[in-house]
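Only one protein chain is missing; all other protein chains are in place.
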Amino acid sequence: MSDNSFGKIFKVTTFGESHGPAIGAVIDGMPAGVEIDASFLQAELDRRRPGGGTPGSTARNEADHAEILSGVFENRSTGTPIAVLIRNADHHSSDYSELKDLFRPGHADWGFHAKYGFRDYRGGGRSSGRETACRVAAGAFAKMLLKKLVPELAVRAFPVEIGGVGIEKCDFGEMAENPLRVPDSRSAAKMLERMESCRREQDSCGGVVECHVSGVPAGWGEPVFDKLDALLAHAILSIGAVKAFAVGAGFEAARLAGSVNNASPDAAGGIRGGISDGTEIRFQAAVKPTPSIPRPQMMPGVDGQLHEFAIKGRHDVCIVPRVVPVVEAMTALVLADCALRRRCARV
Amino acid sequence: MSDNSFGKIFKVTTFGESHGPAIGAVIDGMPAGVEIDASFLQAELDRRRPGGGTPGSTARNEADHAEILSGVFENRSTGTPIAVLIRNADHHSSDYSELKDLFRPGHADWGFHAKYGFRDYRGGGRSSGRETACRVAAGAFAKMLLKKLVPELAVRAFPVEIGGVGIEKCDFGEMAENPLRVPDSRSAAKMLERMESCRREQDSCGGVVECHVSGVPAGWGEPVFDKLDALLAHAILSIGAVKAFAVGAGFEAARLAGSVNNASPDAAGGIRGGISDGTEIRFQAAVKPTPSIPRPQMMPGVDGQLHEFAIKGRHDVCIVPRVVPVVEAMTALVLADCALRRRCARV
Amino acid sequence: MSDNSFGKIFKVTTFGESHGPAIGAVIDGMPAGVEIDASFLQAELDRRRPGGGTPGSTARNEADHAEILSGVFENRSTGTPIAVLIRNADHHSSDYSELKDLFRPGHADWGFHAKYGFRDYRGGGRSSGRETACRVAAGAFAKMLLKKLVPELAVRAFPVEIGGVGIEKCDFGEMAENPLRVPDSRSAAKMLERMESCRREQDSCGGVVECHVSGVPAGWGEPVFDKLDALLAHAILSIGAVKAFAVGAGFEAARLAGSVNNASPDAAGGIRGGISDGTEIRFQAAVKPTPSIPRPQMMPGVDGQLHEFAIKGRHDVCIVPRVVPVVEAMTALVLADCALRRRCARV
Partner (left out) sequence: MSDNSFGKIFKVTTFGESHGPAIGAVIDGMPAGVEIDASFLQAELDRRRPGGGTPGSTARNEADHAEILSGVFENRSTGTPIAVLIRNADHHSSDYSELKDLFRPGHADWGFHAKYGFRDYRGGGRSSGRETACRVAAGAFAKMLLKKLVPELAVRAFPVEIGGVGIEKCDFGEMAENPLRVPDSRSAAKMLERMESCRREQDSCGGVVECHVSGVPAGWGEPVFDKLDALLAHAILSIGAVKAFAVGAGFEAARLAGSVNNASPDAAGGIRGGISDGTEIRFQAAVKPTPSIPRPQMMPGVDGQLHEFAIKGRHDVCIVPRVVPVVEAMTALVLADCALRRRCARV
C-alpha cells in the first residue's frame, strides 16, 4: 500500500520513474469550471527544471513538456480527472548500471531494496527527484483553483539560507535581482560563492526554504488529526531532501514564555489550534545537502561489503533553489484540498 | 470533512469534547490474535493524566478510566473494531461560561468560530488537550500490536529542553530519578526551577521532546507522499501545541556539507528516502508554552472588541511532560500502520 | 483492513459485538448547525427493535437506548464527530456456548474462523444482526442532515414481498393499517399467514424490500466508480441478509428493447449514468430467509465433522420488516454523503 496519492477531496496521484518512458500525475477532484492555463502549467514546470539556468543545478536538460490528456474542455476543467503526461526525453541508462548492486549513501536505495526485494536502479527510479515535476504540475492546477476561489491568495517560497549563509533582510523586491531568487541580494551573492566553493570541492550543500501564504481565510484546516500545520508538515516532509518543518516561531516557540508567545502576532504562523486564523501563514523547511556528490564515497553493496565508488552523471551542487517551486506546489495542494473540505464544514 | 481519523490500515477515530459526557476512540484494523492488556492501557493513560503528580500539570483530577467496549474476546483482539470509552468525570461547566463570547489567544477558539459559526466553548470543547487521552489509548493498542509483530521495537520519548533549559547528556538511567523523566537529572532540576518561576509569574513555558525508536526493520514507510518521516511529521504536528518537527540532524542538516552529512550515521535519523533504514529513528518536536495562563490577557470577542480577561480554572504551567506519552502514542500509531502496510509491499 | 466505516465525507464507523458491553457508531463529517433531535433518533431505533411488536421478530427485548456522547451542543451539531452508544442490556452468553465449535449454516461463522482464526461466537458477535442498530442510529443523523439540506427529500422503504407473497397494489395509505407496514393490507394479511405457517414449521422466510426516494435533486452521484446506484448497491448488499439489488426496471430492463427502455420513465429508477436525474429513485433488495431456525440442522464443526444441532434462543421467523429501517438508514447514509460530495463538484 504505497499510496502515491495526496489529498482527500482535491487529490493527486503521481506515477513514473526517472528513466522509464514517462512520468505523470492525475488530479482528481478539481471542480468543474476552473479556467485552465496550459502556459502557466508549463511555466511552473520550467521553474523546477534543471539546466534552466538555475544556479546549482545539473547540466541535464530535461524538456519536461506537459501534455494535458483529460479533464479539460474548451479551456475549463470539466470536473473529471485531469491527467498530465511528461515524457522522459533525456535518459542515459548506461550512466547508472554500475550502481545496480550498490546502495548510495543518503538515498532510498537500501530502503527500496529492503522493502521490495529489488529496484529500478536507473537514476534513482521512483525515488529520483524527477518525481517532483509531477508535484509541480499538480500544484499548478491547485494554484489555478485557488486563484478562482480566493483571488487574493498568494503562495510565495524562497531560500532564506544556503550552505550556512542566511539572509539578513527580507525584501521581496530583490528576489528578481539575483538568480537564486533570495529576498536579499547581498546574501544571495554570498550563497552563490558558497555553492561555487562546494562545487570546487566536489561536495554539496543544503539550506532552508521559507514559505509565506497570504490571503487564506480564517477557518481552513481541521481540528484534530488534519490540522493545517500537520497537513503542511506531511506535505513538506514528503519532499525528498527535507529534514525539518517549523511553523511560525517553530523551535524558537519552545523557548518563549507563554505571555510573550501569546502576544507575538507572528509566533503562531497564521495557524492556531490547527486552523487558519486569517493572518499570513509562515513556515520553514530544512533541506539537506544533496547526497549525490562527484567525489568517491564508500557505499555498501548487495554483497554486504563496502565499496569505494564515485557516482557519475550530472548532479546538483545545491537543490535548494529547485525545491522552492516544489514547496509552493505542495503548499498549494494542501490549501486546495482544505478549501474544498471547508465547503462541508457547515450547513 | 473534519476527518477525525488517523492511519490507513491501522486506523483510529476519536471523538468527544472536554465537557461532554465522554471521549473515546475506535481502533479499526487491529489484526486478530493480539493479546490485549487492559492494565497496560490504563497505565499509559495514567502517564498522560493531569494531577497525577506530573510536575507542571493542573490540579484537575481526571479519572480517565478506560472501558473497552468491543473487539476483544478472551483477552485477544478479534479483528473487529476496538472501542474505548473514557467518561468525563470532572467537568465544571460553570468555569467556562464567561469565555463564551471571547476568543482566547493562542487557542483554536477563533478558528472554530470562523469555521463552524459557533462552538462548544466549555473547556476548549473538541480542541481541548483532553482529546489527547484518546490518542494515548489508541497508541497503547498500537504498542500491543508492535510488541507482537516486532518484540524488540521500543518507542521512547522524553523532554530534552524545558523553558530554554536543555539537557547536557542523555543517560536513560537517570530518567527514573527525576519527576520530569529527563535523561539528565541535573538539567531536570534546573528545568523544575524554571517551571516554578513561571508559575510564580503566572506564566507558562514550552520545550522540546525527543523520540527514539529502536528496532524498526528496514523497509517501513512509503517512497513518495507517505514517507515515514512525513507520516511522523503529520502525526506529531497534529498534537495541539507542537510547532516544529525535525528528523535526524533536522535544521542542522541544512548547514552540513553533503560529504559530512552522508558520512554521519545519525544525520538521517534512521530514515532515508522516506523509508526506515534499520537504524534507530530519532526526531524532535517543539512544544510551545501553553497559551492558557492565569494572568489577565487581552482577547478579542465576538463583538469585535478587545477585552482584558483572566482565564480561570486549573492550567498546566508546562505541558511538555504530558506531551511525552502523546508523542509516543502518535509514533506508535504511525509505526503500527506502516508495519501492516509493509505486508502488502511484495508478493 | 476490515474497515468498519462507510461514506467518504459523511462517514460512519460502527463497533460492537452482540454480547459485548455495548455497540455504537461514530458519525464523522456531519456539518455544523444541524438541529439534532434525540427523540427522532430513539424513534428510528425503536422501529428496528425486536420484540417491539413487529411481526416475525424475536421475543428478545433489547432496550436499545441511544446515548449521544459528543458532537452536539445546545441541540445542534458542532461539526465534530457524533458518537452514539447503545449498551447491550439483554445478553445471555450461556445461550451460545454450545455453538463455540460449530459453524451455523448460512452464517458468517465459518468465514470468521477462516479469516481470523477464532471468533467471538456469542450471539454471532460482530456479524449479529444487532450491528444494524448502529446503522439505524447513523442513518437517523443522515436523515436530520438531509432534512436540513433538502427538506422535501423523503426516503421510504417497505416490504413488497414476504415468503413468496407479493403486493398487488402500492397504496401508501394502507401502510399504517397493517403491522408489516406493507402498502397493500390484503397482501399483508396473506404475508402474516405465511409467516405464521413458517413459525409452526420451525422454519423462516425472506422477502423483498422496495425503497422510494423522492426529492433528490439532479446531479447527485459520481460519473465512474461511485455512481449513485453503485453506492446504493454497496450499501444495501452490506446488510447481512440481502442477496440482490435492482434499480429501476432491474433484471426486467435486460429484457426490454432500447426504444422501450428509453421511453419508460421508471426504467431508469431515477438514476442515469450513475447520476440522479431529479425523478424519484426506486430500487429493490432481496432478503434471504433468516438462517437461524429452531429445527435441528446439520452443521460442520471445527473438528471437520457434521453435527446435528438445534440452535436455541429467540430468532426472527422473518426479518424483512426489521430490514426496512436498515434499508432506509443505509440509503440516507449514501444520500447524505452524495449531498456533501456534490458541494465540491463545481467552483
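We just call them A, B and C in the order they show up, numbering each chain from 1.
Quick note on the criterion: a residue touches a chain if its C-beta (ideal position, glycine included) is under 8 Å from a C-beta of that chain, and two chains touch if they have at least 3 such contacts.
All values derive from a computational prediction rather than experimental measurement.
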item: Shown chains that the omitted chain touches within the full complex; value: A, B, C
item: Chain not shown: contacting residue from A:Glu35, A:Glu67 or A:Asp101; value: A:Glu67
item: Hidden partner chain, touching residue among C:Ala154, C:Cys170, C:Ala189 or C:Ala286; value: C:Ala286
item: Given C:His65, C:Lys100 or C:Lys115, the one touching the chain that is not displayed; value: C:Lys115
item: Omitted-chain contact residue, chosen from C:His65, C:Lys100, C:Arg186 or C:Lys243; value: C:Lys243
item: Those residues of chain B which, in the complete complex, touch the missing chain; value: 9, 29, 31-34, 79-80, 145, 148-149, 223, 340, 343-347
item: Positions on chain C contacted by the hidden chain, ascending; value: 1-6, 8-9, 14, 105-112, 114-117, 126-127, 131, 161, 163-164, 198, 201, 203-208, 217-227, 229-238, 240, 243-251, 253-259, 261-263, 267-269, 272-278, 286-293, 295, 297, 341-342, 344-346
item: Absent-chain interface as seen on chain A, which is shown; value: 1-5, 9, 11, 13-17, 20-24, 26, 28-29, 32-33, 67-71, 73, 76, 78-83, 85, 115-120, 125-126, 340
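The rule is short, and it goes like this: only the chains that are shown with their structure count from here on.
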item: Central subunit by CA centre of mass proxy; value: B
item: From chain B, the most remote chain by mean C-alpha position; value: C
item: Computed distance of Cα centres, chain C from chain B, in Å; value: 38
item: Between chain C and chain A, distance of the C-alpha-averaged centres to the nearest whole Å; value: 46
item: Computed distance of Cα centres, chain B from chain A, in Å; value: 27
item: Overlap residues in chain A, where contacts from two or more other chains coincide; value: 9, 223, 344-346
